[in-house]
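For this view, one protein chain was removed and the others were kept in their places.
Labels run A and B following the written order; every chain starts at residue 1.
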Amino acid sequence: MDTYEGVLVFAEQRDGKLLDVGLELLGAGRQIADKLGQELAAVLLGHNVGALADELTIYGADKVYLADAPVLEVYRSDAYSLVLEELINKYKPAIFLVGGTSIGMDLAPTVAAKVNTGLSAHCVGLDVDEDGCLRSQVPAFGGSVMASIACPNHRPQMATVPPGFLKKPEKTEKKAVIENIKVNITEENVRTKVIEVFSEEPTAKPLDQAETIIAGGYGIGSKENWKMLEELARELGGSVGATRPACDEGWAVQEEQMIGQSGKTVHPNLYIGAGISGVIHHLIGIQDSRVIVAINRDADAPIMKAADYAIVADYKDIIPALIEEYKKLKS
Amino acid sequence: MMEPLNIVVCIKPVPDSRYWDRLSLDPNTKVLRREGIPIVISPLDRNAIEEALRIREAMGGKVTVISMGPPNTVEILAWAYALGVDDAVLLTDRAFAGADTLATASALASGIRKIGDYDLVLLGNESLDGSTGQVGPQVAEFLGIPHVTGVEKIDFIVDGRLRVRSKIEFGYMVIETGLPVTLAVTREINDPRVPPVFGALWATEKEAKQWTADDVDVDRATIGLDGSPTYVPEVANIEVQRRGEVLEGEPAEIARQLLEKLRADGVLPDA
Partner (left out) sequence: MPFELTPAEEMSRKIAREYCEKYIIPRRKELMTDDREMWDEEARRQTRAGLHLHIVPREEGGTGIGYVASCITIEELCAAWPDLAFAIYGEFAYYFAKRCGGAVAEKYMPGIIKGDILATPAITEPSGGSDMLGLQGTAKKVDGGWVLNGRKCFQSEGHYCDFVMALFKTGDPNDPKTPGARSLTAFIVDREFDGFRVSRLENTLGRKGDLTEFVFDNVFVPDNFVVGEERGIGRGLGPVFSAVGDIGRMTICGMLNGITLGSYRTAVRYARERKLYGRPISELQMIQARIAQMTVDLEASRALTYRAAWLRTKGIRADAEQATAKNYAEKAAVRCAEHCVKIHGGYGVVEDYMPHHYYRHAPMRFGAGGTEESLSIMIANAALRDDANPDLSSKSMEQAGWWGQLDW
């Protein structure tokens, strides 16, 4: 165990583009590596992705491992996990961080099982304790409880982090060294085939980049009433978010609009939540907002204590009033 | 014509989410207190059972559910019988307790190996309480079979081969694989059935098999607390530091007050 050193970050790429989450992990990874006085490395898998490796070098890593081969062109569990297993056994990082994308959430547990180590999912905080061990902060279900998870006797200590949670680091002057990794697997080692990949660009500005967000929950009550939130968002030039129950009802699109631990993490200047009770999964997603306004008929709803401004009233009265008063202010 | 399949569905007992506001944290042991909260089958595992039943209806075969938990887990296995599964197995033993996802996967894999002769392993993509989504891939690793997660559609193309649609951000991947394989399914895959009336007979007349750690062939070092690389040394109540200022009055008055304060905070757009 003592031979394991350094922080390794999985830099995910898709369709020839680096995903932000890998960069976000490099930011956190750099802080952890500095605390431990150890090296930070990124690992990039793909085919013909040399340019992306170059891009990666200025985000704070000391080293970028590049595994470039046709068998790695599109993500498959077998291909990627076998390469990473070999890399981990060779370079023995103490910590391995993976972004919590759909691919990351598939890859990380596979690798963890292969190298027989512990993995914490959906971490919203990463820290190092006095023994130099990684502590992953994960909210526990139902209440306002945060578990701090440790992996004392196995290496590397692994964690997945939701995209958009950490901050992208500044670009650095210093460039990382690129090390090419020999890929020793072939198609014969990979038990699945990819027949088709389909993805389209989202139509609206991604919620995690919005500066003003109006969010609705189950308390909105109907698709008709939902339009009120859309109107306020239009007035303020903001975006509309939702909780899981509201998406389940079909008032919002889960993919793009759901805010929460397993949805999007947002950092707006202004967040206004209406008809939302505020279970911890949602609160985790908005805790980085500069100002939080909550509107709920129930003064005891958890979100009311988590807000800067709490309005105990029916949103059907408050939202139209806000729209009107804002119009007056602008003119 | 497709061959009938032997399907194993892994299901997890979770506290009914409708009662979550009754959960409390024991301040001394830092353990979540669950007494009095009924357990149910984790919702996505219901989707997995449903898919298994549909495949059996289309192609014939057998559906076995397996779960790991304390003895009262038989309640959810009774519900699985009510839904129409053929067989149910409970892995229950103190030696299995305290497991993280890796140790759970090891235990489940040993149970699945004992069931034997399986073609397809299904389970929900993530559980309601832990929602790590890790057990599916890790069970597959212990069994030495491939896996696909985020599955929203399963199509059998020829004997022994299938194509599944796996959800990715803003799209999907279609993946072809052979059998046996582990598939972790999402809620989009189907609409789980309500147990048929005959379920009242099945649930009360059939009994789940119960296996201890001795009954299965598993390395004890890989299960339970000993087999868990991760553990939780600390659980803390989350402190939320916000102003918590309550605004009161008539709606128009509240609106005016709020906009003033937001403008002063510098977060009001265009104002």
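A few remarks follow.
Please note the rule applied: a contact is a pair of C-beta atoms (placed from the backbone, for glycine too) under 8 Å apart; a residue touches a chain by one contact, two chains touch by 3 or more.
The structure displayed is predicted, hence computed values, not measured ones.
Put simply, the hidden chain is in touch with B once you look at the whole complex.
Note that of B:A58, B:I157, B:A200 or B:V246, the residue touching the chain absent from this view is B:A200. Chain B meets the missing chain through residues 78, 82, 194-201, 203-204.
In the analysis below, only the chains that are shown with their structure count from here on.
One finds 21 Å separating the Cα centroids of chain A and chain B.
Of all the residues in chain B, the ones that touch chain A in their complex are 15, 17, 20-21, 23-25, 32, 100-102, 105, 126, 128-138, 140-142, 146-150, 163, 166-178, 228-238, 240, 242-248, 251-252, 254-256, 258-259, 261-263, 265-271.
Of all the residues in chain A, the ones that touch chain B in their complex are 74-78, 101-103, 105-106, 108-110, 112-114, 116-122, 139-154, 191-202, 211-212, 236-238, 255, 261-262, 269-270, 280, 283, 287, 290-293, 299, 304-313, 317-318, 320-322, 324-326, 329-330.
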